[in-house]
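Structure first, commentary second.
As you look at this complex, bear in mind that one protein chain is not there, while each of the others sits in place.
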Amino acid sequence: MEALKNKVNELLESGGIAGFLGLRNFGSEPFPFLFTRDTAAEVEKITTGAVRYPLSKILIRIAAVYPDAIFGIMCRACDERAIIELFKNTKLRSDKVITIGISCTDDLVQACKCENPQPSNLVSGEAGKKEFDRSDVQKIASMTLEQRFDFWTEQLGKCIKCYGCRNICPVCFCDVCTLEDQPLVKRGEIPPELPSFHLTRAYHMAGRCVDCGLCEEACPVDIPLRTLYRRVRESVKELLDYLPGEERDKVPPIQVLGDGLFEIRD
Amino acid sequence: MCSARVSPHFIIRAFQEGADGVLVAGCHIGDCHYLKGNYIAIKRVAILRDLIDFLGISKERLLLEWIAGSEGDKYARVADEFTEKVRSLGPSPIKRIPFREKAVAMVR
Amino acid sequence: MYYECIPTTCTYCGCGCSVVLQVLDGHLVGVLPGKTNPVNEGSLCIKGWTSHEFVYREKRLKNPLVKKDGVFFETGWEEALDTVAGKLKKIKEESGADSIAALASAKCTNEENYLMQKLMRAAIGTNNIDHCARL
Partner (left out) sequence: MFGSGAMTNSIAELEDSKCIFIIGSNTSEAHPLIANRILRAKAKGAKIIVADPRKIHIAFYADIHVRQNLGTDVALLNGIMNIIISKGWQAREYIEARTENYAVLQESVANYPPEKVSEITGVSVQDLNAIAEAYAKAPSASIVYAMGITQHTTGVDNVKSLANLAMLCGRVGAESCGVNPLRGQNNGQGACDMGALPNVYSGYQRVDDEEVGKKFDAAWGAQLSRKPGLTLMDMMHAIEEGQVRALYIMGENPVVSDPNRAHVESVLKKVEFLVVQDIFMTETAQYAQVILPGVSFAEKDGTFTNTERRVQRVRKAIEPVGNARPDWQIICSLSDMIGYPMNYNEAGEIQDEIKSVTPSYGGITYARLDGDGLQWPCPTSEHPGTKFLHKERFTRGRGLFSAIAFKPPAEASDNEFPLMLTTGRNFVHYHTGTLTRQSRSLDDEQKEGYAEINPLDAHKYGISKRDRIKVVSRRGAIEIKPEITGRVPEGILFIPFHFAEAAANALTIDALDPVAKIPEYKVCAVRIEKVA
């Protein structure tokens, strides 16, 4: 933690960054906060916490107001994967963002089933072990078609349409959301139309999902959303040879898969 | 209409409305007036096939075929074969979802 | 340049979920679910996620209004509060404290409900205080 505090103070003092987006203890609990020179005293309360908030998504909002400023951001490996995709999709500028890597506790790595908990530019802690566990996907893939359908109907049927999976997702950055497109997705009832609401969102995760799992954490009814999107991630790797968040130099296939660009709405 | 214009959402919508199968037909590879429309379609449909299959809707219910404007006989053959295929798969499972608004079973 | 998150409690149903208000340069810009709260444990419903949206609506009342000849006019706080206090005092003198009644609110804070009943009971002198929680 001291290393992180020192790094943030150093960057703020040198003017290398205008602000550092991280977590601050508010009372006894950590919440996102932008540390600036004006609020340098707050750096004492900086924490890495055991919780994850969508910092990269918050940074999009701040950077939109201050497009010329350079920001530091506290980065777990999942945050960094998201930021890589946000650079490629021009939602953040790589010359305006400095990532400060922090490690995740073993507990968190386990809880997240994180396939790559190793951020670059690690300032605080030691990098966790890579653990590639796709047993959740395999378990469902090994069911019969009918079992799979019943499983998902029961799971997706719990949906209370909070839009939390979208709202918290760091790579859900479209200006207009297809999930709110009335003729395509019927509105005003729960569960939302099965399976099209979730099928639509899952399709949109193709080429974007960085497997951070924030969606599943935010789901109030414990739908295994991450498993669904992991399968999509696998398909994209198999069919398009692209693994979002892991390939800094490849062009993302997002236009091929279809975002707003290919839609005509009426 | 270009096969790239067939948005995955249209396909999803068709399934939601109760279609037992969806056939997307496009121009042959190399024949695209827009140069790469059918390349786009092929990738989209492939991803969507994987996805619906994972959700328990057989990927065989979604078919992409290349049929040129002049290939009327191929169109008829593909349509016939696909219809037979879908018939053998039975009705779409989406039609038996209990939450559906008008499910008669819910009427007391 | 100032961004912070203020944890608070959702204004909608009785669950009492923790919502985290995102404030950018003094403006409310969004909501996050409180990740550590024992009620909602990092989730929210659709209302919680959008609980900031009504705050800046154009239709918000921004000044006290006094009705004259059936039409509302904006006015200052002094005049509005004077009118209310004067009228309540007059009615109390003429018809007694029990001719005044008040409805507190299941939407307001504990402190406000406490003060409202104290106002009616101690300042006015009546127990005519209720709210719409039955509804």
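We just call them A, B and C in the order they show up, numbering each chain from 1.
We take it that contacts are C-beta pairs under 8 Å (C-beta built on N, C-alpha and C of every residue); 3 or more make two chains touch, one makes a residue touch a chain.
Please read all numbers here as calculations on a predicted model, not as lab measurements.
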| item | value |
| --- | --- |
| Missing-chain contacts mapped onto chain A | 27-29, 157-158, 160-163, 180, 187-191, 220-222 |
| Hidden partner chain, residues of chain C it touches | 6-18, 21, 23, 26-28, 36-40, 43-57, 59-67, 72, 77, 80-85, 87-89, 91, 95, 97-135 |
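Basically, only the chains that are shown with their structure count from here on.
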| item | value |
| --- | --- |
| Pairwise touch network: line, ring, star, complete, or other | line |
| Approximate Å spacing (C-alpha centroids) for the pair chain A, chain C | 36 |
| Whole-Å gap separating chain A and chain B, where each centre is the average of the chain's CA atoms | 31 |
| Set of chain C residues in contact with two or more other chains | none |
| Of all residues in chain C, those that touch chain A in their complex | 1-7, 20, 22, 24-25, 29-30, 32-36, 40, 42-46, 48-49 |
| List of chain B residues in touch with chain A within their complex | 4-5, 7-9, 12-13, 15-16, 39-40, 43-44, 46-48, 50-58, 93-94, 97-99, 101 |
| Chain C-touching residues of chain A, taken from the complex the two chains share | 18-19, 21, 24, 26, 29-34, 36, 38-39, 51-54, 58, 61-62, 65-66, 69, 160-164, 167-168, 217-220 |
